[in-house]
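Working notes, structure below.
One protein chain omitted, others in place.
Chain IDs A, B and C follow the sequence of writing; residue 1 opens each chain.
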Amino acid sequence: MSVLIKNGRIITASDDYQADIFIDKDKISIIGENLSIPADKIIDASGKYVIPGGIDPHTHLDMPFMGTVSSDDFVTGTRAAAIGGTTTIIDFAIQTIGHSALEGLEIWHAKAEGKTAIDYGFHMILTDTEGDKISELKTLINEGVTSYKLFMAYPGALYMDDGNIYRTMRKAGEHGAIVCMHAENGIVIDEIVRNAVADGKTEPKWHALTRPDRMEAEAVHRTIAIGDVAEVPVYIVHLTSAAALEQVAMARNDGQAVFAETCPQYLFLDHSYYEKENFEGAKYVMSPPLREKWNQAELWNGLGTGNLQVVSTDHCTFRFNDQKQMGKDLFTQIPNGAPGIENRMSLIYQGGVLDGHISLNKFVEVTSTAAAKIFGLYPRKGTIAVGSDADVVIFNPNRKETISVDNPITHNMNVDYNAYEGFEVNGVSETVLSRGKIVVEDNKYVGNEGDGQFLKRGLFSD
Amino acid sequence: MSVLIKNGRIITASDDYQADIFIDKDKISIIGENLSIPADKIIDASGKYVIPGGIDPHTHLDMPFMGTVSSDDFVTGTRAAAIGGTTTIIDFAIQTIGHSALEGLEIWHAKAEGKTAIDYGFHMILTDTEGDKISELKTLINEGVTSYKLFMAYPGALYMDDGNIYRTMRKAGEHGAIVCMHAENGIVIDEIVRNAVADGKTEPKWHALTRPDRMEAEAVHRTIAIGDVAEVPVYIVHLTSAAALEQVAMARNDGQAVFAETCPQYLFLDHSYYEKENFEGAKYVMSPPLREKWNQAELWNGLGTGNLQVVSTDHCTFRFNDQKQMGKDLFTQIPNGAPGIENRMSLIYQGGVLDGHISLNKFVEVTSTAAAKIFGLYPRKGTIAVGSDADVVIFNPNRKETISVDNPITHNMNVDYNAYEGFEVNGVSETVLSRGKIVVEDNKYVGNEGDGQFLKRGLFSD
Amino acid sequence: MSVLIKNGRIITASDDYQADIFIDKDKISIIGENLSIPADKIIDASGKYVIPGGIDPHTHLDMPFMGTVSSDDFVTGTRAAAIGGTTTIIDFAIQTIGHSALEGLEIWHAKAEGKTAIDYGFHMILTDTEGDKISELKTLINEGVTSYKLFMAYPGALYMDDGNIYRTMRKAGEHGAIVCMHAENGIVIDEIVRNAVADGKTEPKWHALTRPDRMEAEAVHRTIAIGDVAEVPVYIVHLTSAAALEQVAMARNDGQAVFAETCPQYLFLDHSYYEKENFEGAKYVMSPPLREKWNQAELWNGLGTGNLQVVSTDHCTFRFNDQKQMGKDLFTQIPNGAPGIENRMSLIYQGGVLDGHISLNKFVEVTSTAAAKIFGLYPRKGTIAVGSDADVVIFNPNRKETISVDNPITHNMNVDYNAYEGFEVNGVSETVLSRGKIVVEDNKYVGNEGDGQFLKRGLFSD
Partner (left out) sequence: MSVLIKNGRIITASDDYQADIFIDKDKISIIGENLSIPADKIIDASGKYVIPGGIDPHTHLDMPFMGTVSSDDFVTGTRAAAIGGTTTIIDFAIQTIGHSALEGLEIWHAKAEGKTAIDYGFHMILTDTEGDKISELKTLINEGVTSYKLFMAYPGALYMDDGNIYRTMRKAGEHGAIVCMHAENGIVIDEIVRNAVADGKTEPKWHALTRPDRMEAEAVHRTIAIGDVAEVPVYIVHLTSAAALEQVAMARNDGQAVFAETCPQYLFLDHSYYEKENFEGAKYVMSPPLREKWNQAELWNGLGTGNLQVVSTDHCTFRFNDQKQMGKDLFTQIPNGAPGIENRMSLIYQGGVLDGHISLNKFVEVTSTAAAKIFGLYPRKGTIAVGSDADVVIFNPNRKETISVDNPITHNMNVDYNAYEGFEVNGVSETVLSRGKIVVEDNKYVGNEGDGQFLKRGLFSD
């Protein structure tokens, strides 16, 4: 199959020009002026942006957590992603303590294989690298799993102590891999939580009040310091606060290989959401939590300056009507997570480009290119260039939608609420190609389960 | 005329891929895999980089200065630039105090027209914007001169005081233009110089010792502060020191529109060169002067972090055997300036990419793309993309040369010494196209006087 | 005459203890427990603080400025100072451009001699150090005038350019003297003012809006940079803003000899005062102007951290009913200045100690000791120690007063308004000794014109 995209305005992380694109099978084959090559399908992109498909490097589909399982699985989650203009996700496979990481990878392969609408890769959450297990990193790399996520949060569950972190980082560094960190001092936070619970503080807002931003910034600083000694590039996931950002900015200014992502929820939502009545604050219970509103301007500035490189979603959905209710009586029982996979591109275009914080090029960079480069997918993914996978989004900057659980153009996620309910966006992904195949046409999903392939990723390169 | 470049590895500021390029007349028309379009000329770029032609936004050709005239004019200077892989320069037209800026522009047009090997634009050095003269900015913009350089140095000559700087900045900001600054506190420096001369200090090294880096950093800070109040983007030319860089980094981190260039001389040479015997220190007399060697690592780091965006040359040649001798008895009489236009690309590839400070993409960005974007030449210049001018360099990363005034591959500048004499570079521009015309082939200049055109530049956009 | 102060709590910049003080003539002679030495006068200080008399190193009494003369002269101003607990002032003698500085000093000696209630010194405002005049510094030092104030503000009047500043600083540095700076970029500000006036902006608030804090911070940075090159300690007068403070903090952290004072108006008042109706904003027209309120917390923090060392007043009074009216139609004609000499000690005790920003020791340090040390008056002034001048204040921390132009305990200044009208202070200077003589007793002035002496000051020592 071949596709010819005519008259679009092509935007990459660096370029911005008018041209036609000829797609031969799954690759971008030719880019040129006024191409008149015969094709199976011709798309007129006049007046629209032609951008690389979004890459969301932080999703949790079909994930067992806190006694339940995230409600979007690899079928529903990736379909919603596609509709929202995202053509690649990197989800997280999890190692069980005491077990082989490869065992965990196996389990996640089984969850995803043949199910996804778009291509996908896996980071590996490592929880145990004692003894021989550290040597599995080499195998994982061969399997295309080249990034490892560690947790300073969640003691007793995913938590890893500084010694194991150092050992894992050191080995990852030797192999040329990158280490991702959930940076919150969970040990201190658990102590604060215990005090709060003992004092009878049970409402959702206490989730946030027991996780101070200073404990995020502390963990970010520690990650950077240990990463420096271990000689490994580090990547801070879901950074939320000005205090944490300052740590990243200082290290980057010194020339250390430090990267960080933030998420739409931290750019658009804030602490006041926890005060919503009727337990609705529970919808926003996630870790790290939403912060005071003033942090948002600092995060947008961070995207503009380049101190933040990526916007991911940390998409991890739990239904309000039953799953979130598990914590009705105690905030610690509320499953942590919120939806976002489908709305990321429109939100960042609206809040970033239209509201004047970032350029069009930067929009492409933070939603796609940077993640591709950091996580070993470039040049296959993350750009519009000859030879790259034809993961292409026709983005209409002249279409306005109101995000709502009831609007099928904005909500196909398997969850009964939208975190951005009522937000208006002026710009929508209309047509989406995944490796040359049209999977979304005029905002309608036209693909099939299993269109997506597993991506063996390469090593980090700067 | 058409050209087909086969099998090259195309590098832009963001991308890196294998493809063929079809050039139709003066533009890049098609980029594709295995193109077999008939062309007047086919170039095999196997094993080589295909990069956007270099842009040197800081040159002084045929410039009257300190009682003499820079020895490279628009014929010799641009020819040397082309041979070195640079296809665009932005030179400086100068307003005479009390005269119209347009008068100055006229003079520089006369110097350049019909002479250049490559395309060129002009910044305007403004020395007098009192009264009605400030309104000339509008005309200058219409003439495609959209950036203005001001001097905090050289009192009594090019110097402008803070009030005039503010007024000029404010007006430039209103028009959407950008202001470039020679940031040294010339008022203080002149006082220090007077003291040194009074104390009988006459050798070349006193040129440097009377211009402390703190007086550069001070002027950089002042430029940034006034630029902030005037609401205009500012661009620091020839930044030399860690102290000055720190000021730029802090402002950029705060999100202000501040840009800065450094030059090869500050990355490769250092204060010790002033100690050379037989008056040879005079070869390196330029302003700002060479600094202590430890600054070099900080500047390279600045290029890596993005706190420095551009490498220009400040090419301004004076022959050692006669012109530099004017200051034999007194350093203040040595014409300020040094050569570099021809060696920039190879030096930055060697010192930046091969020595591990910057990536290949960053190499393209700092030598070409960033200048194009900052100075309103993008997307016409600064990239390899469909629709852009076919300013293309075939760069051979496997060819070693020793820079020398005697090596015709490295020195065609009209000056009797090379500042980098004896430096070895592993990477050379071999074939150079300017708007689709081959002007250098296998390191030999094959173009004609007047191939280059004047570039009306657009406004700064972020 | 001898005085015995019994049972007081003695507070110095470092110490805090209960003891009796025996004053023999003009000196503190003995400090001890339960002293029972016969004395001409016994003061019971039970329940009160015994602190060193305040030193206000920034006053402008009887100063011709902007076509009028400040309304407090050396009689009324020093009397008010004494009542407020200040026993030493350092006022500013002014050199007229083109004239000898010594001539200016002579004039100020004539203004003050035989008039003052308390001891006084002079800084010299230098406006012209060209040619031979620079050599007067040596004479000035011999005359006990060891600090020089320069202006980056007020072009055409007190302004000195960077070259003259450098020359003056260098010479001052050679002599071991210190240079004080009014740090605002007056050259830029004048340009902004011209624009505002041209736009018909005439109300008092435009005084503030045309003097942005960034232009203060810029001048502070420049002062520090030039001071560093000139190798002289520098002292920033009346620092007002967080932006300016940050510059001081960075330099001090680097170990440079940089000092700064702020004033009560910047700690207690803010930009909103310019919005007062009926031209009352004019009461607060001073340079630099009042800032946005959030700066106050930063300034208090600066006193706490030691980045700010001194609180002076910049006392410079103009009557609202006639003098301030000169600018009724145009803010540039409003004489710059406001009262404060009498209320400083109570305000800083209230806002600093009682509101928890500084300790009692720090209160003494910022109101007295630090100025004594910086300006060559220590150990004669600035402490309660054997051998020091008996400049002693009995401060009652249990007495509440409401500052008002109508309250004779808080307002004896010769001006028809109080800048702190209605502020409540819990702590008042009740009895004041100047060189052993009681000049204020139970809040009543009991001294004579001419009690005060001129102070020949020593050199700065760190």
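In the analysis below, a residue touches a chain if its C-beta (ideal position, glycine included) is under 8 Å from a C-beta of that chain, and two chains touch if they have at least 3 such contacts.
Keep in mind that this is a model prediction, so the values were computed, not measured.
Colleague: Considering the complete complex, which visible chains touch the unshown chain?
Modeller: The omitted chain makes contact with A, C across the full complex.
Colleague: Of A:Val3, A:Ala177, A:Ile226 or A:Leu308, which one is in contact with the hidden chain?
Modeller: In the complete complex, the chain left out is touched by residue A:Ile226.
Colleague: If I consider the whole complex, including the chain that's not displayed, which of C:Thr146, C:Thr369, C:Asn418 or C:Ser434 touches that chain?
Modeller: C:Thr369
Colleague: Going by the touch rule given at the top, which residues of subunit C touch the chain that is not shown?
Modeller: So the residues of subunit C touching the unseen chain are 12-19, 22, 27, 29-33, 35, 249, 252-255, 301, 304-307, 359, 365, 369, 379, 383, 385-388, 462.
Colleague: May I ask you to list the residues on subunit A that touch the chain which is not drawn?
Modeller: Touching the chain left out of view, subunit A contributes residues 155, 161-163, 165-167, 170, 185, 187-188, 190-192, 195, 212, 214-215, 217-218, 221-222, 225-226, 228-229.
We adopt the following convention: only the chains that are shown with their structure count from here on.
Colleague: Could you tell me which shape the graph of touching chains takes: line, ring, star, complete or other?
Modeller: Contact pattern: an open line, chains touching in sequence.
Colleague: Using C-alpha centres only, name the chain that sits farthest from subunit C.
Modeller: The chain lying farthest from subunit C is A.
Colleague: Report the chain ID whose CA centroid sits closest to the centroid of the full protein CA set.
Modeller: B
Colleague: Cα centroid separation between subunit A and subunit B, in whole Å?
Modeller: About 40 Å, centre to centre.
Colleague: Calculate how many whole Å lie between the centre of subunit A and the centre of subunit C, each centre taken as the average of the chain's C-alpha atoms.
Modeller: 57
Colleague: Where in subunit A do residues touch two or more of the other chains?
Modeller: none
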